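Here the complex is missing a single protein chain, while all its other protein chains stay put.
Here the chain labels run A, B and C in written order, and each chain numbers its own residues starting at 1.
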Amino acid sequence: MRAAVLEEFSRPLVIREFDRPPLGPRQILVRMRAAGVCGSDIHMWHGHDPRTPLPIILGHEGVGQVVEVGKSIHPFLSVTGREINPGDRIIWERGVTCGHCYSCAIRQTPNLCPNRWVYGIHRPSSAPPHLVGCYGDHIVLEPNTIVMHLDDYKGPSDALLASTSCSGATAANAIEAAGIQPGDTVLVQGSGPLGLYLMAFARAGGASTVIVVGGSPDSLALAKRLGANLTISYRDTTPDDRADAVRNAAPHGVDTVLESSGKPESISEGISVLRTGGAYVSTGFAVPVGTLPLDPYYDIVRKNLRLQGVWTSHARHLRHALSLVCRNPEPFEGIVTHKFSLDQATDALQAMESRKAIKSAIIMGDS
Amino acid sequence: MRAAVLEEFSRPLVIREFDRPPLGPRQILVRMRAAGVCGSDIHMWHGHDPRTPLPIILGHEGVGQVVEVGKSIHPFLSVTGREINPGDRIIWERGVTCGHCYSCAIRQTPNLCPNRWVYGIHRPSSAPPHLVGCYGDHIVLEPNTIVMHLDDYKGPSDALLASTSCSGATAANAIEAAGIQPGDTVLVQGSGPLGLYLMAFARAGGASTVIVVGGSPDSLALAKRLGANLTISYRDTTPDDRADAVRNAAPHGVDTVLESSGKPESISEGISVLRTGGAYVSTGFAVPVGTLPLDPYYDIVRKNLRLQGVWTSHARHLRHALSLVCRNPEPFEGIVTHKFSLDQATDALQAMESRKAIKSAIIMGDS
Amino acid sequence: MRAAVLEEFSRPLVIREFDRPPLGPRQILVRMRAAGVCGSDIHMWHGHDPRTPLPIILGHEGVGQVVEVGKSIHPFLSVTGREINPGDRIIWERGVTCGHCYSCAIRQTPNLCPNRWVYGIHRPSSAPPHLVGCYGDHIVLEPNTIVMHLDDYKGPSDALLASTSCSGATAANAIEAAGIQPGDTVLVQGSGPLGLYLMAFARAGGASTVIVVGGSPDSLALAKRLGANLTISYRDTTPDDRADAVRNAAPHGVDTVLESSGKPESISEGISVLRTGGAYVSTGFAVPVGTLPLDPYYDIVRKNLRLQGVWTSHARHLRHALSLVCRNPEPFEGIVTHKFSLDQATDALQAMESRKAIKSAIIMGDS
Partner (left out) sequence: MRAAVLEEFSRPLVIREFDRPPLGPRQILVRMRAAGVCGSDIHMWHGHDPRTPLPIILGHEGVGQVVEVGKSIHPFLSVTGREINPGDRIIWERGVTCGHCYSCAIRQTPNLCPNRWVYGIHRPSSAPPHLVGCYGDHIVLEPNTIVMHLDDYKGPSDALLASTSCSGATAANAIEAAGIQPGDTVLVQGSGPLGLYLMAFARAGGASTVIVVGGSPDSLALAKRLGANLTISYRDTTPDDRADAVRNAAPHGVDTVLESSGKPESISEGISVLRTGGAYVSTGFAVPVGTLPLDPYYDIVRKNLRLQGVWTSHARHLRHALSLVCRNPEPFEGIVTHKFSLDQATDALQAMESRKAIKSAIIMGDS
């Protein structure tokens, strides 16, 4: 069994061989079909994310096919109660949570569980079962992983399905937090994978007008295909230009801003076009970026603002994302612009880093 | 180690000795301090609950003191993240749920988990670890049990704390479902432990007027002490008398009815006094009682009725109940009217069955 | 000015001439463009609705063009704050509410206002301003009517827009009450205009699987075009057939049932296929139909059922309906199957009564 291992920060990943791991009760050995490359993989590659152990198999977005389920008197059941068996195509919640802490047991927000760990992020490949990231031909899932059968989600390609694990699910969490009503006007800041999911899900959630402020012409063109009513190039406009364009498209104010740009200045720009009583939902700050000034009278109290940070997602949001992508997969397929083999895993990272790709994926395909 | 075992339906419980069980990783051996007797224990005693395996140690409401925690590299943490250690006084969520099904993982309603099992209800004492009910001097808690430290909940007696496990927590679930606003008028049907918790929590939740229709004079007197504004004897009144009394106390209609009576006729009686747009929240039907007639035009659509059934509870509701009881424990202590030793466990059941007790408890006390 | 007046129950409407009414401050004289015929118009025609005064101009669904706004120092503003001026194409909330009662001011549920009155339902044509229903070439709107500009809702025909006033908005209210999540399975009972809006809005709200049980083949074919995944003919199946078909399409249960059939037996049929924790939302009982049996243990408490009646709608729901219809008007146009002139108003009623039409409309068209 082979995996691309990050052994030294900022250096090419190294393909290593692993023995087939023995399975404990209800562990699942999965043959990977596709892994998504997430922006945070780039941060980890360069050692900018303090969580990163070495050596590590990166990759927290994936889909695959069950090879074997560790023996147990209790079957392993998917979220819909069907037994997981060899041959099943599956996807899984990337975060494993404890179930017994304040966030899990009392607040029903497992994404905030302090004991949460994520495949491809928290565990090194040096300890058994070793295969704990998606950049490999196999992965071992732990018994308390939440698993879904992919035959409930027909239509999308493996690569697109993989990308719902993190980008799609996080967007779904933000959309749920936003509470969009039919007829609303929504401004999305950023046109990377997260921004594209946000805008498409805002449309699916009933927004009548979705405006996207983003970067590359390709991603803005894709935003249009995913239903954006207006796209604005961040590169070719001043803040005043953008505010004018938004006010023109939303004369009585924006109901909700969904931020995925990771730029601090986006926040005041977004708040300035929000109507009184509107919501600003922020998901794009994955690493520290310093501070920004907010005016507590004009921006917050007088505006009755709701500013909501959104951190990761959990299984409910993965289901939301899968469901929404399946309704009309075709335009969503445009999100994964570049596909690589496992041996090209470093190229997959570079395609994202250089912003040539909106999103890249590693395809292992059928066995 | 000793426990009162139900070996034959409707016969006295038998005190049996058990060896101290060996503990697996993160199992907890607890010395019981008090166990509550719940109405459903009476049903199980008589074999009216089809879930009941034999032999069984009844008792799903309990508090105790930790004796030992099964060795593991991971400590056992309470919901607030503190390690569980020998000597700690604890309470626990009575239901153990899977964490991976549609109810647990997608809907965040673990009380509806199809794999949920409850101490003292689902597992026989014939299989290890044997001590899986509260009617004993010790109990063994499984690793996926949700545990709370009782030094966060100071004031109430052990018996009162135990009674929050099921009666209190189920009432808290119903109160959450009801969505009471400050100033509301609430009608509570039934004055057993569940009804008393419902009325006290409705008051704590902001209801300005709480009316209780109940049975025994003792329980109605206690309802008054817990804050009821008006009590009505079910025994001494006709349905018309009750409707008149309620309409007199709530001239523009009742906002919410909370049912705990288990009487089918309560439903139409309650709906008839609800205002348009009101809610009827039903928790009291623990066993089948046949059907009742509802009028879909007058009772449901024209009234914009919300009729909400509430089944059991989960850890969030246990915390709610504990918190509310601690605010002013004194009147709540009146709910547990009769206390017995473990050897008198059958007497404890009989006191509930004969309705001499509002609630009875078994006290093991300090070791 | 001409209107079709109901002067005697069950007799043909009579075309009567009216003088142009003098306008008080902020009253609006509107030239009608289209009026929808609602099922409740049939009930009123036959005197089955006790609210009906005689003589009356029926019609509570309409769109039109402003002729004149009664002089006032304050302009008449639409919900988005734009001034209403002659020539504007508008739609309006059919219900006028007081703003100061418990339902309006405290509960924010103006559709439940006890002082609510509706154009074409509550006021006779014998008192000024006479023109208070939509079956005429003009209508007079009162100053406290909530008005929307139709140039915010481009695409649909006048007849389709008119039908959102009641059928569409009531469906939108039910959908809001239902709280559908992406991925849910929804069963819609009934395939009249309300049922078709319910199913289309459930799809728009994220439901992955929508099953419709309905009557005429034409309406079921339209349901398919509006996105239904499965349609079941009520006429050609037994209750067991239907339950089997639903369970086959929804193996782990239906999340939400939306009732618009007006048949009492639908309720138990729907509850039987709901998952534990599901919701049954009922809107279809517009007139008394007697009672039905419910089982409080199995149907309500054990199932943690939410049974929600929905009565009418308010301006928020009209906006929701308009927004959703505008996203893809083409299939919705199929709801209005028959169009008539004002002189044929009685024919329009008969087309609905005979069920030849899914929905009929009266078209006044451009002036």
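Points to keep in mind about this one:
Here, a contact is a pair of C-beta atoms (placed from the backbone, for glycine too) under 8 Å apart; a residue touches a chain by one contact, two chains touch by 3 or more.
Since this is a predicted model, take the numbers as computed values, not measurements.
If you put the hidden chain back, the residue from A:45, A:102 or A:119 that touches it is A:102. The residue touching the chain not shown here, chosen from C:90, C:146 or C:326, is C:146.
Between the chain not shown and the residues C:108, C:126 or C:341, the one that touches is C:108. Residues 80-81, 172, 181-183, 204-206, 208, 251-252, 316, 319-324, 326-327 are the ones on chain B that touch the missing chain.
Taking the whole complex into account, chain A touches the unshown chain at residues 102-103, 107, 109, 111-112, 114, 252, 264, 267, 275-277, 282-311.
Within the complete assembly, residues 77, 79-81, 93, 98-102, 105-108, 114, 144-147, 314-316, 319 of chain C touch the chain that is not shown.
We take it that only the chains that are shown with their structure count from here on.
The minimal number of chain-to-chain contact steps leading from chain A to chain C is 1.
Counting the residue numbers used at the interface between chain A and chain B, over half appear in both copies, so the two copies meet with largely the same residues. With centres taken as mean Cα positions, chain B sits 41 Å from chain A.
The residues of chain B that reach two or more other chains are 102, 107, 114, listed in rising order.
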